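Entry: chain A
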Amino acid sequence: MVGAFDFVPAIVLLPFFSFLVALFLGKYMPKGGALAGITATAGSLLLSIWTVLTVAGFTGTATTYQQTLYTWAGGMEGTPLPYELTFGLLIDPLSSMMLLIVTLVAFLVHVFSLGYMNDEGETGLPRYYAGLGLFSASMLGFVVADNLLMAFMFFELVGLCSYLLIGFWFREEAPPSAAKKAFLVTRFGDYFFLIGVVAVFATFGTAAFAGDGSFPALAEAALAGEGGGDVNTLFGLDPQAWFTVVGLLVLGGVVGKSAQFPLHTWLPDAMEGPTPVSALIHAATMVAAGVYLVARMYGFYALTPTTLAIIAFVGGFTALFAATMGVVKREIKQVLAYSTISQYGYMMLALGSGGYIAATFHLMTHAFFKALLFLGAGSVIIAMHHNENMWDMGGLKDRMPTTYYTFLAGSLALAGIFPFSGFWSKDEVLYEALVHGLGGSPLLLAAWAMGLLAVFFTGFYTFRMVFLTFHGKPRTDTARNPHGVRWNVKGPLAVLAVLAVVAGFINMVPVAKLTGLEIEFLHDWLAHGPSGLTSEHYSELTHDYANYSVGTLVGGELGTALISGAVSLGLALAGAGLAYSLYNVPEPVEHTDRLGSAKDVLFNNYYQDEYQVWLANDVARGISRGADKFDQGVVDGVVNGISSVSLLSGSRVRRIQTGVVSNYAALLTLGLVALLVILGLQGGWFV
Partner candidate 1 sequence: MVPPQYYLLLAAAIFCIGLFGILTRRNALLFLMSVELMLNAANINLVAFSVYWGNVTGQTLSLFTMALAAAEVAIGIGIILTLYRNFGDVDVTDAASMRW
Partner candidate 2 sequence: MNPWIAIGALAVVGIGIPIGMMAVSSLLRPSVPEQGKSATYESGEIPTGTARIQFNIQYYMVALLFVVFDIETVLIFPWTVIYRSALEQGVSLGAVLTPMLVFVGILVVGLLWAWRNGAVEWVKSPRATRRKTERQS
């Protein structure tokens, strides 16, 4: 029977096909290939919905799917390659949910691009749509990958596409350099990832995510003392320590792609790209890829408490750190950029503190409301004739109500105001960190505290942005007479706004705990799937290997959940309230001076760029200079020496070819006699 799973490859291939179409035929098509992209992503979206329904069990019994499509190396009998390198599909609740998110956002971004790019008369549209198509295709390929190597390859493709798209306006000065920065910084993380992939192969002989022979399962067996012989640890480390090393190596790629501290610096610069691209990058694709990867191989991370703790700590710190920087930004997209970093920090915090479901939940809700915010910002930018400075806006509320209300919905979600989706997911993230912190892992409490504090800043900068943009009086002429936007901008905004409001209802943990109703749909969703890939299995693992257990405040789990929710809501409201009092006035002024010297620090993003540039320039240059000396002097010396010796001996060797055939005969005879003597002496022919 033909089921949804037979069409899963098409989900990936359709956008790829649109990439080809846009690339080669785009200039002959109306709208520069946009329609191809829209059709393809719409098709992918429909197929993803079908897939999700199948996984949910609506269309039959088969609810997961794992299939190797193509073995491109190894696996032949008697070959020296001990590993099989394959392309395969893995469809389980996690990946099918992600498919849905990615295809939905990609589809809406394509539609929105009609308004943002086509209607604005941009040139180079085929290139743009080709990039979008390839971007979506690579992300989808990454999502359905059933092994780490395939995931890595698509991960890199995603990085490449982001480079192409961020640098779309390559004739200007900033975008190419931002693209380069994005590429290089994420590549820096990916080096570690690549080493990690190799380490996984070397250790386990496989990189499959799921199944009995998958590397998380093998790692688990090795730690449990069963079948430890199948695992080769390197450098004489015991399995636990070695797995930590491997996990951290892979985490390098995650930190780079998901813009976690200290590799987050590329992301704000990436705002130089077209706004729909920013939406795609931050909501559904590139940045999400890192977090998704951790979730994908959570069965492995759950085994190594050190890695988990690092993930949680980095996440919590990034959440707070980025939120504080978002407070002072003047440009609307910059604020959103820092909020993205901050929100992904929450997801990492959740993953690190054993909240697999919470992270997935926040990944989903964030995808919706962040896509909404970016598209809304895009709409504002269209209206403002591509001026992004919030201090030039104001009062747009009345002139573009659709944008305003949808943007407001997104902002409420982002700030975590009840009952918008962001509240539920962020609340669950913090709840998980809290209970596991209380349950005997005090380190998590520190991460939790940072996350909690970040809630306040989130509320503040979110509403500062809203008030500055939409409220008050218009501060410039453009703001007084904004450019109108059409259906292709409003449509996606509306869809996303609805989702941003309701997406949280699929997993209302505090309500469930309060009422005892079975409404934790996401829990149930992630609890089924291939054995070893379920949330229950993960919580067992974190419990057994990382000693994560649930601790509570007063009132048991329910009380803790309520207190946690109330505190975070309160902080968010406090932040929003502060913003209200400062900025919801007809003529808001900058209050940053009150921050004193902290202002400079914040404006300069804690001098992150500076120190990295210093690192790159001075330290790295110093090291490079030393390395260069070493390279030029010693390595090159040796290499040049060898090569000149080779060439010299080559020119000597060729001299025996004298051109005189008599000499050849003599040398031939000599050679034969020499062989005869060697073999004769060795074999004792002469005795």
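Selection rule, in plain terms: all candidates are chains of the complex that A comes from, given by their letters.
The criterion applied here is as follows: a contact is a pair of C-beta atoms (placed from the backbone, for glycine too) under 8 Å apart; a residue touches a chain by one contact, two chains touch by 3 or more; residues count from 1.
As the structure is a prediction and not an experimental result, all values here were calculated from the model.
Participant: Using the contact rule from the top, which of the candidates 1 or 2 touches chain A in this complex?
Facilitator: Among 1 or 2, contact with chain A goes to 1.
Participant: Touching residues of chain A toward candidate 1 in the complex: what are they?
Facilitator: The touching residues are 654-655, 657-662, 665-666, 669.
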